[in-house]
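A single protein chain has been removed from this complex, and every other one stays in its place.
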Amino acid sequence: MFFQQFINGLAVGSIYALVAVGYSMVYGVLKLINFANNAFMVAGAFLIVLLYSWWHVPYWLTVILSLFLCGAGAVFMERASLNPIRKKGAPGISALICTVGYSTVITNLLLYIFGSQTIAVPSFSTFSTFTLLGAVIDPFTIIILATALVMMILLTWLTYGTKYGEAMRAISQNSVATQLMGVNVNRIITITFFIGTVCAALSGIMIGIYYSAVDTTMSFTIGIKAFAAAILGGIGILHGSLVGGLVVGLLETFVAGYISAGYKDAIAFVILILVLIIRPSGLFGKQTQQKV
Amino acid sequence: MSEVVLHCEKITQRFSGLIAVSDVTMDIYQNEIVGVIGPNGAGKTTLFNDITGIYRPTEGTVTFAGEDITGLAPHKITAKGMTRTFQNIRLFDNMMVLDNVLVGLHSANKASIVESMLRLPRDRREEKESLRRAEEVLELTGLYEYRYNYANSLPYGLQRRLEIARALASRPKLILLDEPAAGMNEQETSELLVFIQQLKKMGNTIILIEHDMRLVMNLCDRIYVLDHGMLIANGTPDEVRSNPQVITAYLGEEV
Partner (left out) sequence: MFRKAINFWAKHQILITAIFFAVVLVYPLVLESYYLRNVAIQCLLYSILSLALNLIMGYTGIVVLGMAAFYGIGAYSLAILTTKAGFSFLPALVCSVIITFIAGALLALPTLRIQGNYLAIVTLGFCEIMRIVELNWVSLTNGPFGIKQIPAPSLFGFTLSQPVQKYYLAVVLLAIVVLLMHNVINSRSGRAWKSIKSDPIAAQAMGINVFRYKVFAFAICAAIAGLAGVYYASYIGYVDSTTFNYNQSIQILSMTIMGGLGSIPGSIFGAIFFVILPEFLRWLGTFCGEWIVEWRQILYGLILVLMIMFKSDGILGGFDLRQIHLYNRLQEKNAAAEEGQKK
């Protein structure tokens, strides 16, 4: 029982972690909570349904197209709306509300196309479960874990081992100075949005396959849990998102298993609020003092 | 000499190892204009923030009108009769000039939210009284004709003036001016000089931080000089001007 819960928790947790990374990357650079991140997450899963089940595109191409389209959507959002808002020097909350607007548009567009009932997301292969230490394990869980881990390693390398990452971190310190150093800030921001959203879309696809279902309300429920994970780990910090995601996933599964399934969905919110009150910078963030 | 309004006793402010203000002791007497000068980064604004409660001094005490106010919240200190202006103007941009001054009268009034909602007698009486006082202050500061303009539509010099008007409204016992002449041209600065002298004649007590030496030397009764967070001199403008330590601190600058 315990081991079973543990494995399930890890799987869900790694998915949260990937969505959390999407929040973290954008926040790290822009100090913006990109609320549309969660809409792109479900869009990723829905696009699989559209392309594979309805239009019969080969599966591998479906995945690539889905990720690319979501990334492109986020880039559009950044270029068409967020960039102009930033240029106007509007307060940060405007950009947040703008992403809330985009999230509403996207989820309702999906609702319009696919309807409100849950839709089965096809998997690329069928797996037969196996038993380990008394727990029934879906091999897909292992794929999720592996994907999350690989993505994390890739992203860490990208942020700390490449020129792009260097520029990204520089922008988060001081965007104007970075611009003056000859870095094309807008391009870096665009790339960040693209990568962050691809992570979210990828996890959306995995959620869809894992639960073999997707519906638009997941955008909100899972999206905000992932946000809680990002906050818990310290938003803007990649390994923080991973740990945060796993903690939220595990706690949630254990609460569902041992306490009450009904309140399972409330756990993430409670964590979110508690972390923000007690330690707003999260587990791995540095506490900063406000300057007058 | 007259009564002590503000007494700072050995104020020290540390920020994670960095010492911004070190062991500063000063006294401000009634109806004085006192200047605080020093090179950039000398800790002048930090000292102001310690006095007005934005920071809590790491060590030392601040006594205001005979009362220990160390570590009190800023709004409580204001309510006791100490107001300030800011180095970079902090007006309420999207409010009328008149409303800006009325906010300055906040601590002079008591009407609660419920009283205001229902327009109960105390609220109405206070509103009337505040309006009268605000208009008086606006006339005094030459802003009366701009009273219905938005604060951010005023020219720079007048914005500075409005900040002082706002600080003045509640008849404070002490006003702290943080670089009131910053960014002003010569004309505006000399107008400011006359204006602050006028404030003194009306009985106000003022501390000001300023970089404009001519203004400070012409205006202040006494001057405290800070360097690297430490008090290196204090006295009348003439004494300070001839102090060798001050000259060293300002080497290359005209004193």
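Residue numbering begins at 1 within each chain, and the chains themselves are lettered A and B in the order written.
Just so we're on the same page, a residue touches a chain if its C-beta (ideal position, glycine included) is under 8 Å from a C-beta of that chain, and two chains touch if they have at least 3 such contacts.
As the structure is a computational prediction, the values presented were derived from the model and not from experiment.
Looking at B:T70, B:T83, B:T141 or B:N243, the residue that reaches the missing chain in the full complex is B:T83. Screening B:M96, B:L140 or B:A182 against the full complex identifies B:M96 as the residue touching the chain left out.
Interface note for the absent chain: among B:K44, B:R166 or B:R222, the touching residue is B:R166.
Residues 52, 54, 73-75, 78-79, 83-84, 86, 90-96, 99, 102-104, 106-107, 109, 111-113, 116-119, 123, 126-127, 130, 145, 147-150, 166, 170 are the ones on chain B that touch the missing chain. As for the chain not pictured, it touches chain A at residues 31-33, 81, 84-85, 90, 92-94, 96-98, 100-106, 108-109, 111-112, 220-221, 224, 227-228, 231, 260, 262-263, 265-266, 268-270, 272-273, 276-277, 280, 292.
Rule of thumb we're sticking to: only the chains that are shown with their structure count from here on.
Each chain gets one centre point, the mean of its Cα atoms, and the points for chain A and chain B are 49 Å apart.
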